[in-house]
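Shown here: the complex without one of its protein chains, the others still in place.
Showing chain A:
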């Protein structure tokens, strides 16, 4: 191999890499929070809603899980434009990511909801708790605690998948890299650097979610169960 690595020409671009990484984190954070809310509501609807809600949510989940993210991003981006609403590429990216991760979250949380044993509901019912109280205290909280590791993986995956939104020119890390490599012609080096940054971001996201889990799930912290 005669290739001569040259990372020095990328040095001048480090503020842009940093900015790209920062935007990637922001996109991911907003999409994670919104996607979690959408997904949890959908999970409740799909497991306990009236038939038409089950049908609607079921269709949404299956359509999203069986089409490529890139296509979803384009549909959202051009779809919003066709509706005559002008939004930035970043906003369209967030909407697409929320729609996508909401569907996956729905299925993960639903698995958690269904793992709560019927006898738990019966015990809460016998104590006189109302339906919403039972749902909140006895179903949702332990359900999410149980599937939290799966959710963590999903949200790291979301952060990595956000690179696809570079295709609609959201200015996140991959888009920044695309521009830098066309300026410097140092493609290989550029993507190596970007790869390393993504690795670091994954680490950051995992640590953040782990700390969040420790703060929220007291039992796991006290008993030292893995998150």
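Of note:
Everything below uses one rule, namely that a residue touches a chain if its C-beta (ideal position, glycine included) is under 8 Å from a C-beta of that chain, and two chains touch if they have at least 3 such contacts; residues count from 1.
Simple rule for what comes next: contacts and distances are computed from a predicted model.
Only one of "Multicomponent Na+:H+ antiporter subunit F", "RNA polymerase sigma factor", "Amino acid ABC transporter ATP-binding protein" or "Spore coat protein JA" fits the UniProt record of the hidden chain, and that name is "Amino acid ABC transporter ATP-binding protein". Within the complete assembly, A:138 is the residue of A:10, A:27, A:138 or A:197 that touches the hidden chain. Residue A:119 is the one among A:8, A:82 or A:119 that touches the chain missing from this view.
Mapped onto chain A, the footprint of the missing chain covers residues 119-120, 122-130, 133, 137-138, 141-142, 145, 217, 219, 222-223.
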